[in-house]
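Shown here: the complex without one of its protein chains, the others still in place.
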Amino acid sequence: MTEETTIQRRSGGRTAAKMALVAVGMFGFGFAMVPAYQVFCEVTGFNGFVSNEASAGPGDMEYDPDRKVTVEFVATVNGSQPWTFRPKQSRMEVTPGELYTAYFVAENQYEGSTVSQIIPSVAPGTAGRHFKKTECFCFTEQRFAGSEQRKMPVTFFVDPALPERNQTVTLSYTLFDIRDGDLPEYDEEAAELHAGAPQSAD
Amino acid sequence: MNQNKLTRLFVASTAALAMLFSAGAAAESDWRRPWGVNLPEGVTSLSQVAYSMHMLTFWIVTVIGVAVFAGVFFSVWKYRKSQGAKPATWHHSTTVEIVWTAVPFLILLGIAVPATQAMIKMEDTSGYEMTVKVTGYQWMWEYEYLDEGIHFYSRLDRDSDRARQRNPEIRPRDVEHYLLNVDNPLVVPVNTKIRFLLTANDVIHSWWVPELGWKKDTIPGFVNEAWAEIQEPGTYRGQCAELCGRDHAFMPIVVVAKTEEDYEAWVAEQQEEVNGDVAVDDDDLSDMEMDDLMALGEDVYDNQCMACHQAGGEGMGDMFPALAGSDKVLGDRDEYKSILLDGVSGTTMQSFASLSNQELAGVLTYVRNAWGNDDDGGDVFQPADVEDAR
Partner (left out) sequence: MTATTHDTHDAHHHGPPPGFFKRWLFTTNHKDLGVLYMVFGLLMFFIGGAMAMVIRAELFQPGLNLVDPHFFNQMTTMHALVMIFGAVMPAFTGLANWLIPVQIGAPDMALPRINNWAFWLLPAGFVLLLATLFLPGGAPAGGWTMYPPLVLQLGDSFPFLILAVHILGISSIMGSINIVATILNMRAPGMTLMKMPMFVWAWLITAFLIVAVMPVLAGAVTMLLTDQYFGTSFFSAAGGGDPVMFQHIFWFFGHPEVYILILPAFGIVSAIIPTFARKPLFGYSSMVYATASIAFLSFIVWGHHMFTVGMPLAGQLFFMYATMLVAVPTGVKIFNWMATMWQGSMTFETPMLFSIAFVLLFTIGGLSGVMLALAPVDLQYHDTYFVVAHFHYVLVTGAVFSIMAAVYFWLPKWTGHMYDEKLGKWHFWLSTISVNVLFFPQHFLGLAGMPRRIPDYAVQFAEFNMISSIGGFVFGLAQLLFVYIIVKCVRGGQKASSGVWEGAKGLEWTLPSPAPYHTFETPPAVK
């Protein structure tokens, strides 16, 4: 009888080791969800995903020259840094398969230089993968001198594969001020005023 | 669907009644009332679909629930040992088990069909006639009419704001539409398919007006879309529905739906204000009287600053520093101005550059002189000073 219990206990250790491996694997799985989610978003256009990399031009894609799709432009400034950011045109009528350029204007209303990253998003989400940018100010960080205002182009085309039911595609840009810890002097002092306040993500 | 027909009939008749009693002005809906227990049928086809789906499912689950209760209570009454019940010994019946697996499955299938149809309808924003962009902030909303060039912020109204303080001057019960009223409501036309584009400035919020039938999260960096076509002129109230920090409860939403003519008139008025009337605009840099500055400043303070920095400028904890006796407030003028214009990064102090020069001059003057801050005697900020600092 005693023998039997000890045999049981040994195999208990083996089960435990296997389960521990499962736990470690699932910890990895949590991280694996990140690239999996990105691939999933790319394929399905989940959550307004739109690629932030340059795509090749339309080339000589087949398309219907009579088809018209409305592209709407909106711009948002994230956070409380002093910026203005707006589209030059609120909408354009485009033919899927042809190349167009739209402009956005950003102004750093702050006297020191700073850096921004502009992030695109498309609504409806499922149209995201059919919206291709060949050139965009969102591909890289944008540096702004103090009080600089800049007109920035985005060159894009809508893939003719865009489903018929999508008559409008909204291209939304959000501007994030991403300057690092080297805040100009007066800002740092002002920050002292709010000592103990929660720090922002960066 | 019988349910649908009934609902439609009910909606139509209540709508007719409502028309009789209201003169078409921005009437309050009677859905919001004490002891309210149910979802609104609302004023959009989406809210009505949601309502009928809700009622259909509600009745189905109620019947199931009553059956479960009845079954248990019957057993409790009938099969008690004290009544001499003898226990049976059976413990299995394949037939019965198949039945109560299959029947709920079929019922669910029956609900899934209309639910799917409703979802397809909700996602279809095509054929819209106007677009409103909604941006969530900690803790207010920004509305932008894409084609009309109208743009404004919408915050908790002043009375609610006063009543929601600890030890308030007025009691919540004395405020009309306490916590459900704003300074600038979203004005839209009826019978117009409106597309909403939703995003946020800081954290995730959720834009919800029950009578429009849905809520949608506003996510920083991303844009969502939704739509509504309001059938009845009226005022419809809602709230932010996603926890967004300290004042999550204090960023209501008010939608005023007007007839098409009234809406056109409102748009014209707004555009005139933006283009013509410069009295409240940044262009007027003429000096103001100290008294006027203080009065305007107090107004601005109550609406914009009091929630965090408190009525007596005493602040609140480390997050919201005191302004009374503050070095920063009483120190260098330029630095003081820049705090308001630029905000303080890394803190909850946002930029208030969106206020007019006059409003900023007012609040700068007010804070510099209120609560015993005026020892050095009447330090005034004029609109031109603010313009210089921009």
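In order of appearance the chains are A and B, and numbering begins at 1 in each one.
Basically, a contact is a pair of C-beta atoms (placed from the backbone, for glycine too) under 8 Å apart; a residue touches a chain by one contact, two chains touch by 3 or more.
This structure is a prediction, so every number in the text was calculated from the model and none was measured.
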The one residue from B:Val43, B:Val132, B:Leu146 or B:Leu180 touching the chain left out of view is B:Leu180
Where chain A meets the chain that is not shown, the residues are 1-2, 4-5, 8-9, 11-13, 15-16, 19-20, 22-31, 33-34, 37, 41, 44-48, 52, 78, 117, 119, 124-126, 174, 176, 178, 196-202
Against the hidden chain, chain B presents residues 32-40, 46-47, 49-50, 53-54, 57-58, 61-62, 64-65, 68-69, 71-72, 75-76, 79-82, 85-93, 96-97, 100-101, 104-105, 108, 111-112, 115-116, 118-120, 122-123, 163-166, 168, 171-173, 175, 177-180, 202-204, 206, 208, 210, 213-217, 219-222, 224-225, 238-250, 316-319, 348
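In this section, only the chains that are shown with their structure count from here on.
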Listed in rising order, chain A residues that touch chain B in their complex are 47-48, 72, 74, 76-82, 90-91, 109-110, 119, 121-124, 165-168, 170, 172, 174, 176-177, 183, 186-187, 189-191, 193-200
Interface with chain A, chain B side, in the complex: residues 123-128, 131, 133, 135, 144, 146-147, 195, 197, 199, 201-202, 220-225, 318-319, 321, 326-328, 335, 338-339, 341-351, 353, 390
